[in-house]
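As you look at this complex, bear in mind that one protein chain is not there, while each of the others sits in place.
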Amino acid sequence: MMGKFQIRTDLALEARENYEDMITPPHLRSAADRASHEENAAFQSGTDARIHGVRVDEKVDEEREIYTTTVTIETENAAKAMGKPVGTYITIEAPNMSSPDEDYHREISEELAKHLDSLIEGKKASVLVVGLGNREVTPDALGPDVVNNLRITRHMMKEYGRMPSGMETAGEVSAIVPGVMAQTGMETLEIIRGVVDETKPGLVIAIDALAARSTKRLNRTIQITDTGINPGSGVGNHRDAINKETLGVPVVAIGVPTVVDAATIVNDTMEELIAEMDRSDHMQMLGGTLGTLDHAEKYEMIHELISPHLNTMFVTPKDIDETVKYLSYTISEALNIAFSADADE
Amino acid sequence: MMGKFQIRTDLALEARENYEDMITPPHLRSAADRASHEENAAFQSGTDARIHGVRVDEKVDEEREIYTTTVTIETENAAKAMGKPVGTYITIEAPNMSSPDEDYHREISEELAKHLDSLIEGKKASVLVVGLGNREVTPDALGPDVVNNLRITRHMMKEYGRMPSGMETAGEVSAIVPGVMAQTGMETLEIIRGVVDETKPGLVIAIDALAARSTKRLNRTIQITDTGINPGSGVGNHRDAINKETLGVPVVAIGVPTVVDAATIVNDTMEELIAEMDRSDHMQMLGGTLGTLDHAEKYEMIHELISPHLNTMFVTPKDIDETVKYLSYTISEALNIAFSADADE
Amino acid sequence: MMGKFQIRTDLALEARENYEDMITPPHLRSAADRASHEENAAFQSGTDARIHGVRVDEKVDEEREIYTTTVTIETENAAKAMGKPVGTYITIEAPNMSSPDEDYHREISEELAKHLDSLIEGKKASVLVVGLGNREVTPDALGPDVVNNLRITRHMMKEYGRMPSGMETAGEVSAIVPGVMAQTGMETLEIIRGVVDETKPGLVIAIDALAARSTKRLNRTIQITDTGINPGSGVGNHRDAINKETLGVPVVAIGVPTVVDAATIVNDTMEELIAEMDRSDHMQMLGGTLGTLDHAEKYEMIHELISPHLNTMFVTPKDIDETVKYLSYTISEALNIAFSADADE
Partner (left out) sequence: MMGKFQIRTDLALEARENYEDMITPPHLRSAADRASHEENAAFQSGTDARIHGVRVDEKVDEEREIYTTTVTIETENAAKAMGKPVGTYITIEAPNMSSPDEDYHREISEELAKHLDSLIEGKKASVLVVGLGNREVTPDALGPDVVNNLRITRHMMKEYGRMPSGMETAGEVSAIVPGVMAQTGMETLEIIRGVVDETKPGLVIAIDALAARSTKRLNRTIQITDTGINPGSGVGNHRDAINKETLGVPVVAIGVPTVVDAATIVNDTMEELIAEMDRSDHMQMLGGTLGTLDHAEKYEMIHELISPHLNTMFVTPKDIDETVKYLSYTISEALNIAFSADADE
């Protein structure tokens, strides 16, 4: 969700990569290395030896090119190390997620519905879906667009009951698009809390456009988590969080990175420059010298160079309209499957 | 507001006309008579001799062709007779309201702002504007469109205070577009009550598209009332009302009739047929006979003839897109004027 | 297509019903009769004995509740009698067409694609799809919405050729949403003719919202014809037609009735009143008398009673937003199927 948007959310996957950055020996931190690392060996299954209390499970569906990573943060210590609350983070990556192939979208929807089902375990009797974000800004319209294609049933079940047409096990679905602060003058949390207090759903599902740290993840990654939405670095900073603590009911968040912060992109390229200097023969002389600056010094230098304008800017692909259209259908469909009568069987 | 829309609101002006219908001697009830009555002599200023407890004030601005009628229902008895709650109903009629003349719109906005100011008397310190209706159905998008062009200030005042730029007397404006039941699965009232409980505005202003009884009023009439929104015939039926009783804060409603019920239009024509039969030489023989049916019998007959399909249909002008655009700007502008810093002076 | 919309198109099915009205003996013309006639026995298969040069084929798919009628007007004389140009008119009726059942939509899409294929017979190498209508007026947004969900391929085939991924037999699809005259200041025909002259497609497919004569057909009927769009009563009045004659390439039109003229609805009810008068014991005395007016006299009387306002009004269902959403997906999908690589096999 943007708005005049402070970037509120990000990917647990990337949090973990940051962590790895911190503990990886310098000679492994070159750009080339990081790239291959991301592509091939990012997540060993099983307990992660390096962070106590973090479990990582990975599943690769080679044929359909769907990569699923489940990061479970089990202890408060691990939460601190990762900068993310205790909970489960499922990430589905699929390179063709935003291509116009309907049958493939349907498969992703089913995969997503399955994971959703495992996270909500029978709490689906009454669900409020919240479409976060600004429908007037294309990459931020994901949440509102998902709600647009959702099958809304609460009002009908209230009026007719669940008897007809095998609806006995179906969820009662309601939805809201709260808008962003520039449109409402209110914190999104205020609106959602008001609606939750009034209508008392058993579960909230919040859909949001995310900001990724890397353009490589844009529009090909869906993250589902049972920790809700925790802006900033998560742990410790509870203001504006949309989670069980602030709403009083469990919150599952579904997010797709559709933008990258402009400052991040510049930052990344600068780091690649520095890494290149370390490595390349051609630049040894310069890089060697610049390399003597430590991490903090480099960040400070880069930060000064980045125009303050950039902090109010975001980066997004030129075909973002089609991408958001396909992704929002895929997520709506997943929710429609998950809340239909026979989803549990 | 439509939705799968039960017509929830109507015009006090028309309620009064209905009343008059009931008390008017049959020989005055021909179509021609009603028409001229509407055009010329609808509302005598001063106390209405015929209904105790109803005051009617009329103002005609000949030059700008703006007709303003203020109906004040002062007693519960009068409320029962009129089928409308006790309160003030201001109706602004202007034939060119939906023509593309910006300067004229500005004049209507100022007129509207003035009346609004008189109704809210200093309760403008913090206001929640609610844009009722369905933004996906053109004639019902009036409320959402008004919110779109509103100056939202609450979040800025919360952050920066009112000091800068002479904002000391300005109102703190927040807004929400709750959507309709088919989109949210919730009663509109549930959403608004939740938001009001959470953000505690001092006043709610609800904007809504209305259904008129006559196509003659469409898109040229704005009604403002301090009684909120009272669907059905109002008095006695409080379910779904959006008013001080249900929200706990004063509610001013601003409405513009943009549709007529399909059944109403058929009904009206049938009545004109019957009236014509009474009058015309040419039809004497038939009309005389049909005229022997009493009011109730005629209604029953007509009702049977009208296909049940018609109850799910509405009638609206073909250029409704432009009309709603102009009207929503006019109302947004009125609200922006009313809540700006120096509106009171 | 509306606009400030003159109703430009209608259903061949209804033209035929009108014809039948004209030749049906008066005692069969009661409302009840017409209704049952429509439901049960409207179209005998085979050559229609009553109009020379009109063939009618009917197909009923009981299980899926899809009724398909093919009216072929074979001679100029028949065209005159029907008030429609020589050509083929295929009408698909399905009561649940606008319900939210995706699998059912898919079946309708396939049915539609099949008929489309039979009408265009190999002319699909390069197709311009024209989404007629006003995207700002919900029931008139059908054409623009269909184009929104279409797979557009011409630019890619121009750049990469048809080699990759078995595209050898796929159609080259381009599309335009010309807008309505109030938005463009131009006749729709002017825009389309300009684009056709410049890009030289082999076939034009025009999608349009239609006006039906009866609310019973709304949103459950799709008409496909190879005669293009012929406003007014078709034959003889070529101004504004969008057809082979005006564009120089074959034009297939796909239309769905989404509105009824307000005047039509009043008219229909009046006719039912008159029919009722003929029949009912209770009204014998009146009806007998009114019944002495002939057809033309009755029409004149009704026309005088209908306020001129009504001619600028339309009638549409309250849930038209959802209906247009489902119908436009169904038609887009049919086109996507028809123009994909393996549609012919």
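Which chain is which? They are A, B and C, in the order written, and residues in each are numbered from 1.
We take it that contacts are C-beta pairs under 8 Å (C-beta built on N, C-alpha and C of every residue); 3 or more make two chains touch, one makes a residue touch a chain.
Being a predicted model, the structure only gives us computed values, none of them experimental.
Within the full complex, the residue among A:T68, A:T88, A:S109 or A:T138 touching the omitted chain is A:T138.
Between the chain not shown and the residues C:V195, C:I229, C:I242 or C:V256, the one that touches is C:V195. The chain not shown here is touched by just one of C:T72, C:S109 or C:T153, and that residue is C:T153. Only one of C:L132, C:A175 or C:L327 touches the chain withheld from this view, namely C:A175.
Here the missing chain is touched by one residue of A:Y104, A:F314 or A:F339, and it is A:F314. The chain not shown here touches subunit A at positions 2-5, 134, 136-138, 182, 215-216, 260, 262, 265-266, 269-270, 272-273, 276, 285-286, 289-290, 305-307, 309-310, 312-322. Not every partner is drawn; the one left out touches subunit C at residues 147, 152-156, 172-179, 181-187, 190-191, 193-199.
One rule holds for everything that comes next: only the chains that are shown with their structure count from here on.
Centroids of subunit A and subunit B (each the mean of its C-alpha atoms) stand 44 Å apart.
For the pair subunit B and subunit C, the distance between mean C-alpha positions equals 36 Å.
Shared contact sites, meaning residues of subunit A that touch two or more other chains, are absent.
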